[in-house]
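The complex appears here minus one protein chain, its other protein chains still in place.
The letters A and B name the chains in turn, as written, and every chain counts its residues from 1.
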Amino acid sequence: MIELKGISKSFPGVKSLDGVSFEARAGEIHALLGENGAGKSTLIKVMAGAYTPDEGTICFDGQERMWSNPRQAKDAGIHVIYQELLLFPELSVAENLYVGRPPRGIARLIDRKAMLRGAEAVLARLGHHLDPRARVKDLSVADRQMVEIGKALIGETKLLVLDEPTAVISGREADLLFERMETLRAAGVCLIYVSHRLEEIFRVANRVTVLKDGRHVATCPIAEVTRDSLVTMMVGRSLQDIFPAKPRPAASATPVLSVRDLRMAPKVRQVSFDLLPGEILGIAGLVGAGRSEVAHAIFGASTRDSGTVILDGLLHDRPTPRVSIDAGLGFLTEDRKGEGLLMLLDTAANISAPTLKGFVTSGFIDRDAEIQAARDEIGRFRIAVPGPTSGVSALSGGNQQKILFARWTRACRKVLILDEPTRGVDVGAKVEIYRIIRELADAGIGVIVISSELPEVVGLATRVLVMREGIVTGELSGEDISETAIMRLATADMADLAATAAA
Amino acid sequence: MTTITEPVSVTSPTDLARRIALPAVLVVLIGIATALQPSFMSGSNIQDILTQAAPLGMVVLGQTLVILVRGLDLSVASLMATVAVLATAFNATSNAMIPVIFVAAMVLSAMVGLASGLLITRRNVSPFLATLAMMIVLQGLRFAYTHGAPAGSLPPGFRTLGTGQFFGIPIDLCAFALLFGVLGLMMHRSALGRQIYIVGGNPRAADLVGIRSDRITILCYVLSSMLAGLGGLFLVGYVGTVDNFVGRGYELDSIIAAVVGGVALSGGRGTLAGAVTGALILVVMFNIVIILGLPIQAQLVIRGTIIIAAAALFARNARGA
Partner (left out) sequence: MASAAIPRRRVRIDLAIATVVGLLIVVLGFGATVSDRFATTANLLTVAEQAAALGFVAIGQTLAVLVGGIDLSVGAMVTAANVFVASFVHGSDVLMIPGLVAVLVLGAAIGLVNGIVTVRTGVHPLIVTLGTASILNGLVLLYTLQPTGKVPAWFEDFAYDTAFGLPIAGLVFLIAAAIVALVLARTGFGRAVYAVGGNYEAARLAGLPAERVTLMVYAASGFFAALAGAYYVSRTGTGDPRVGDPMTLASITPVVVGGTQLGGGKGGILGTVLGVLLISLVNNLLNYMNVSTFIQWVVQGLIIITAVSLFVNRGKRL
């Protein structure tokens, strides 16, 4: 269906793609793998017409093409679903589905009725009961993704590219997604699937291509590869143990964090748990279960409605982030680019941000001390950055995350809440981050890991809380922790739970 | 070892180019002016120019703070005039009243800044609209109070403040230099300055690291208003008379100066020194217009061209500064 030969693309200072050749066929799901910076998104943008390659040819559907803008690629039948979901929140579902090519009636005015009918049809095909008039901004993330897929169905899509679609959904919603993909594949569409989650690749893909450092490494049928061989191809070294051994916190220790009856409308209905120092507590659940909201409520980023939080023996009441930080509680947010990193400041400033007061003597910031502290952290976490005063915006996801780890471990020595700590982080960096988490636990810090990546939760946590729709549906520890057990609790029937609770 | 003028934000090659370009442009302009009028660089001429520019400089300092936290302050000119009217309302003739007038002016300015800041942070009103509304309200109140023609008197000391000298240096320039020095120190060496840059760069992230971005933003508006108030008082001292239009155009000029000086409207990027250099560039350009004997209106054309050219030069990529 599509064949790229010898594609090269450079940007100021970096050669993103170096003579990459890639082909994908109609009626297959072709996975695209590689570490961050390997060139996957550049390749996709070249296919989609958003970038023009410096060298190389594109052959699509039997014809040699060269797009000069995304519109041409779209018209030819290529549709890309980006991770950032390019939807217009203020417009309705139907309007989003038809963006750019609405059905026209008299005098070339938009035919609203036809648009609604078409939207209904597409949504029905997807098996989704969305109101085509609903504003996209009112939809959940999973529903928005459905709209994106719907966009692909509206036009005659021959090539569909999905860029990390399961980064924001999980469990049953991911299953639905895979079903849709399979339907499309059977209908002859060529699907290119980019993901960091190897278990998904094995589940859906027919073939897989690995990119590394802007070059094509290999393309193989899925049956011929194993997890290990894929990782080796991506990273260049073999990884036996991704997860370090789990810590063994002293069971008799007093909890460093106690949460009772936490309530915060609308997402958190009733949450209680304890956290021991030195343990890694995983919080799993489907997207929308309320896990991040629990973290926000404890940390003080949002105001809780009711509930008691006791931090290291002291009542942690109506906290603001400042109060939490001073009390030893840190929070590494989900969205590191939007809510975590300070893109306009350098590495040292990013690391010192919550603990700035500690660098102030007689009213002024001791810049030298700040830089030295950053240097220490860079060494300790092995952050690949030119120096303590260089910028953070151009760093890879893994390195950016490490900077945030450095920030929070400096700031908080009691409890650390990590929300999706390896999202958008490549395999090599993931391993290092898992090691860091283990070290934190060993140092006596209570670590909470909120994650939608089940293997991660299973691999890291000594104990797992599973949440669904704002309540804790169950707790697993030790040998009981498994992906199946977690999924069962994450999708537990709410009526059943209510019944057992009442009993 | 950091200096006062070194910005805390990251230096990219474009930033470096910019940092050199700005003073270079200023030097070139001064060169042109001197070529046209050899007496331009004479002591007395420089003094005149700087004395006249000092009030604008004060406003520019405040505007820069506000722009750094992703805002705009359109009310500064109106506030200057209102402060001027307030000063005359005391009908004071004795210089002993000057401190009282100053205090009153600062209180009024602070209140206006507080109101703007609250509207922007608590009610999520866009800074453009909030300060625009403030400007209009102040204008209305001012005109209504004076019935279109201000009366009242100012203590003679004001003229000295505006035009007098302190060991050979104009007093208002001294005041400006003091303010510039203090604020510069604050921005580049103190925690508060760092926090302003953090809030401007990413308010949400600032909240999550324990910085009260609301308070910092409000503080910037209060400072901007107070600086505008000071500017108004000194300007009145310089001009010698009060009308309802004191400081007219200063809101746009201060924004232009900041943008020319590399302060990004998107927040978190830019320095006071840059903005002040931008202001100097504007001032020299206007003087060139006068030297060339062009009508005053030509300044408008020049002003417009400068702002577009400078902003275009400093734009980073297509779509958004």
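We take it that a contact is a pair of C-beta atoms (placed from the backbone, for glycine too) under 8 Å apart; a residue touches a chain by one contact, two chains touch by 3 or more.
Computed from a predicted structure; not experimentally measured.
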Chains in view touching the one left out: A, B
Selected from B:L119, B:I216 or B:V246 as touching the chain missing from the view: B:L119
Sole contact to the chain not displayed, among B:A133, B:C174 or B:I291: B:A133
Listed residues A:E64, A:E90 or A:D317, member touching the removed chain: A:E90
Interface with the unshown chain - residue positions in subunit B: 70, 72, 119, 123-130, 132-137, 139-144, 148, 252, 255-256, 259, 265-267, 295, 297-308, 311-312, 315-321
Subunit A residues that touch the omitted chain in the full complex: 48, 50, 69-71, 74-75, 80, 82, 86-91, 95, 99-100, 102, 104, 108-110, 112, 116, 120, 124, 127-129, 131, 133
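Everything that follows uses one rule, which is that only the chains that are shown with their structure count from here on.
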Interfacial residue positions of subunit A with respect to subunit B in the complex: 301, 320-322, 324-326, 331, 333, 338-346, 349, 353-354, 356-357, 359-360, 363-365, 367-368, 389-391, 407, 411
Interface residues, subunit B side, partner subunit A - complex: 1-2, 8-10, 12, 185, 189-191, 194-195, 197-198, 200-202, 204-212, 268-269
